[in-house]
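With one protein chain removed, the remaining protein chains of the complex are shown where they sit.
Then we have chain A:
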Amino acid sequence: MKAIVWQGANHVGVETVPDPTLLLPSDAIVRITSTAICGSDLHLLDGVIPSMDRGDILGHEFMGEVVEVGRDVKTLRVGDRVVVPFNIACGVCDPCRRGLFSACDNSNPNHRMAEALYGAVSGGGLFGYSHMYGGYAGGQAQYVRVPFADVGPHKIESDLRDEQVLFLTDIFPTGYQAAENCGIVPGRDVVAVFGAGPVGQFAARSAQMLGAAHVIVIDRVPERLAMAQTAGCQTINYEQDDVLVALREATGGRGPDHVIDAVGMEAHGHGPGALVDTAKQRLKLSFDRITALRWAILSCAKGGTVSMPGVYGGLIDKLPMGAAFAKGLTFKMGQTHTQRHIGPLLGRIEAGEIDPSFVITHRASLDQAPELYKTFRNKHDGCIKVVLDPWA
């Protein structure tokens, strides 16, 4: 089959690789009908996520049709149309039973690698996202092996198009969970979203769905800001305005009640902090650049929440902890517990509350993917979200 393969930092390619097979009786094989490039795949392209190996198949946002099931699979049948969460969970451990699927104890066969690199216990496995997250082959391919097939995949039984349900695999639940983690008081709370990439777009719209009185989106890319404006958000271009002043003006000096950092470890930005972050990341002294997180903490209102769907990889410093303490902020973060959001969010799509396909700017074949990785990273050509057809 054809697959997108990691060939080293700044190199992804299309290769012909063996078709996946069932490795355990609880596995299924899915023929992929649609897959996407995620913003967090760009961290892999940039080589800032450790424990990638040449030859790893990328991709964690995909859906398709079940073509084979292991003998222990009970809920799926050949022919079912499914969306597959990006995180892999066993469904029986204590975190899974509490709905904390991304913190699964059992799904990462390489848990000791994560422990060695993080100095702490690992979360569950992820599709196509480095060996410390399990080393599972991803879904930017024609077929994929889905482990724990009774736990992750969610059947789509309505006639919604792929484009309307594909993002239930990651960016829609991720943006939604970020907004949900804010504990928005409907009709009262102002929410600011740093980063108007795909997750930021879904976080902003989710904040609106959850009743935010006002949503402000901060980025520097005009077409991303325009997309947020379409949804009725106020926008701030941090290259044109002093973000902290602009947010104070927009909120009567209070600051946003909740701030979502939808940027994560590869934040741009300026000032001495940003320069130090970038230098340390290049020297592999740090995984993370934290401009967005600093702004989030400094701008957030007293008693507010800093919600972090953006990916962080390691140890960070120069964090304005004094400000966070003085204002009594709450931090909420972590990988998305995708499995618990898919059903309710599918309901919202079916009810016509949101059509997630709004975020798509580019459609392409697998063969065009390597080029589109770069277009997406460089934010050229108005690129916000790329959907790939593995059979085109």
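Things to note:
In this text, a residue touches a chain if its C-beta (ideal position, glycine included) is under 8 Å from a C-beta of that chain, and two chains touch if they have at least 3 such contacts; residues count from 1.
Just so it is clear, contacts and distances are computed from a predicted model.
Per its UniProt record, the hidden chain corresponds to "Putative membrane protein" from the list "Phosphate-binding protein", "Putative membrane protein", "GMC family oxidoreductase" or "Energy-coupling factor transporter transmembrane protein EcfT". Among the residues A:L42, A:V67 or A:L117, only A:L117 touches the chain that is left out of the figure. Within the whole complex, the absent chain has one touching residue among A:P50, A:G183 or A:G334, and that is A:P50. Among the residues A:F62, A:F86, A:F101 or A:Y136, only A:Y136 touches the chain that is left out of the figure. By the touch rule set out above, chain A reaches the unshown chain at residues 1, 3, 5, 7, 15, 17-21, 23-26, 50-51, 53-57, 90, 92-94, 97, 105-113, 115-119, 125, 131-132, 134-137, 145, 147, 284-287, 314-315.
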